[in-house]
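In this view, the complex is presented without one of its protein chains, the others remaining in place.
Chain naming follows the written order as A and B, and within any one chain the residues start at number 1.
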Amino acid sequence: MSVQQVIFISFALLTVFSAIMVVSLRNLFHAALWLVLALLGIASLFALLGASFFAAVQILVYIGAIAILLIFAVMLTRNIMSDEVTQTNRAWGLAVLLVSVIFFIIIGQISSWSGFSQPLSEFTYTGQETILALGKGFVSPSGFALPFETASVLLLAALLGGVYIAMDKGKE
Amino acid sequence: MTISKWLGGLLSNWGVNDSWSTFILYLIGSAVLGTVALLFTLLFIWAERKIIGRLQDRYGPNRVGPWGIFQSVADMVKIFIKEHIIPSGVDPGPYHLAPIIVVASVLMVLAIVPLSTTLLGSDLNVAVLFLLAVGGLGEVGIIMAGWGSNNKYALLSAFRASAQMISYEIPMAIVLLTIVILSGSMSMNDIVLAQDIPFIILLPLGALIFFIASIAENGRAPFDLAEAESELVAGFNIEYSGLKFGMFYVADFLRAFISAVIFSTLFLGGWRGPGAESIPALGIVYLIIKSLLVWFLGVWIRGSLPRYRIDQMMKINWKFLTPLAILLLVVVMLAGKLVESAGSTIQAFTLIGLNLILLAISMWILRKNETRVEIIEVGSRDRPVARPDNILTKNPRGG
Partner (left out) sequence: MVSLSWYLILAAVIFLIGVYGVIVRKNSIAILMSVELMLNAVNINILAFWHYNTQLNGVIDVSGMVFAAIVIIAAAAEAAVGLALIISVFRRKNSVVAAEMNILKG
C-alpha cells in the first residue's frame, strides 16, 4: 500500500466516524466538536486531491467561522433541550433503511460508468497556477464574473439578513 | 538539506519506498522544529519576565542561575511535579484536548515559515490562507477550554477571546491580501523573494495595522481582555493546573514570538540580508534578529500600556482598523494599476506617499473626534526609582 492510500483510508475513516458521531450524539456541544473533526478530515482529503486552496479555505471558513457560530448557537439555546431527552424522532429506523437503499442505488448507478475506477495520479500543479486560474476564471467576463458578483451580493444579503433577523427588537 | 539527503539515502538503502521516506522525513523535520521551538520558549519566558521587570522598575527573576536565567527551567520542573487537579464536573473530552490543540495551533504556523534560502518546512502555495486558518483552530481550542472547565469565568473569557480573535482576523486578512497583491503570490517563499524593498517601507500603514491586529490576535496587553485578572479571575485556563496549565502558558509566550517571526517574514524581508543567499545559515540569524526586534517591541507595548475595555477593543477594530485596511487595499490596487507601466522607483514612492497620506488622514480624523478626559493630578509626578542606573526607567517621571 502506498502512502497516499494509507493517508486516504485513515482520514476517510476518521471523517466517517466523526460524521456518525455528529448525527448520533445527544450532547449537542460534543456533536459540534465532532463536526469540527469531520470538517478537518474533509480538509485533509482536499489537500490530498491537490486542492490546497480549498483545504485552507475549508479550515478558514468552516472551522474558523461556521463551526464557531454553531457552537455559540448551541450554547445560547442549550438549557431548553437537556441531554437526557432523546434527540431523535421516531423515524430513525425508516431513515436508516431509506439511506442505505439510496446508497446502493447511487453506487450501483455510478459504478457502471467507465471512469469509476480510474486511478487519480499525483497532482502536477503545486505552484500558484491553480489559484491564478481560479482568480482569472472568477473575474473574466467570459468566465464566471456574473456568478462571482451574485455570490458577493448573496453574502451581503446574508450578512444584513442575519443581523436583522437576530436583532432583539423588543428591547429597543 | 544535506542531512535530509543523507537520511533519505539511508532510508532508501533500507528498502523504504520513495514516498514513504518523504513522509518519514517530514515527520522527523516537524518533530525537530517543534522541539527546538518549545525549548526556545523557556528562554523567551525568562527574557520577557526580565524585560517587563525592568520596564516596571523591578528586578525580574534573579535567583536561579546568573541573572535568573534558569528561572523558567525551575518553573518547568515545578509544573512537572505538581499535582494535577481535575475539578469535578468538567467535560473530560474538551477539557483534556484543549491545551494540546492550542499548542498545536501555535506550532503549526512554523511549518510555512521560510527559515533561509533552502531551509523551509513546506513551500505551501496557499501559505497566507493557512496562516489565517490555523488561527481558527486556536479559537476552537480556547472555546473547548472555556466550555470544558465548567466554570462561568472560563466560559466568559473564552467568549471574549474568540470574539476578539474572529474580529481581528478581518483587518489582518485584508492586509495580507494587500501583500499578496504586491508580491503576486500566496506562498511565503515568493513573498520573501519579492521583498527587494521590504514591505514595511512600501506599506507602513499596512504593517501598523498588521502589528496591532497580531497583538490582539495573541491576546496580549493591551488586548489581554480574555485574562483580565480583576474581572475574570485568570481567563479561560482557571481550572487548569500542573502540566496542562503549563501548556497554555507556553502557547501564550510562543505565540508572541511566532507572530513576530511572521511579521518579520511578511514585512521585514524574512531571511534576506547581505550574504544570506550564499550562506543559508546566515539567513536564520537574520530572521531571528529581525524577529527579536519585533518581539521586543511587543513586550515593550505589553509592559507600558494599560488594558482596553471590551467596547473600546471592538471599536478599535470595527470603526478604525477594518475600514482603514479596506481603504488601503482599494488604494493599493488602484495605484498599482495606475503606475503599472512606470518604473519600480516611481511605484515604490507612490505607494509610500499614499500610505503616509492615508495614515495622516486617519490620525487627523482620530484627533478631531477625540474627547479629552480631565485628569486631576494628585501629588507630584516625580517618583523615587529603585535602580537609578536602569536605562529604561532613568527619567524620574518614568519611561
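Going forward, a contact is a pair of C-beta atoms (placed from the backbone, for glycine too) under 8 Å apart; a residue touches a chain by one contact, two chains touch by 3 or more.
Here the structure is a predicted model, which means the values were calculated and not measured.
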| item | value |
| --- | --- |
| Displayed partners of the chain not shown (whole complex) | A |
| Chain A, residues in touch with the chain not shown (by the definition above) | 2, 4-5, 8, 12, 15-16, 19-20, 22-23, 28, 31-32, 35, 38-39, 42, 45-46, 48-51, 53-54, 57-58, 61-62, 65-66, 69-70, 73-74, 76-77, 80-81, 87-89, 91-92, 95-96, 98-100, 102-103, 106-107, 110-111, 115-121, 123, 125, 129-130, 133-134, 136-138, 143-144, 147-148, 151, 154-155, 157-159, 161-163, 165-166, 168 |
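What we mean here is this: only the chains that are shown with their structure count from here on.
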| item | value |
| --- | --- |
| For chain A paired with chain B, centre-to-centre distance based on mean C-alpha positions, whole Å | 30 |
| Residue numbers on chain B that touch chain A, as the complex places them | 17, 19-20, 22-23, 91, 93-94, 124-126, 129-130, 132-137, 139-140, 143-144, 147, 155, 162, 166, 169, 185-187, 190 |
| Footprint of chain B on chain A - complex, ascending | 2-4, 29-30, 33, 36, 52-53, 55-57, 59-60, 63-65, 67-68, 71, 75, 126-128, 130-131 |
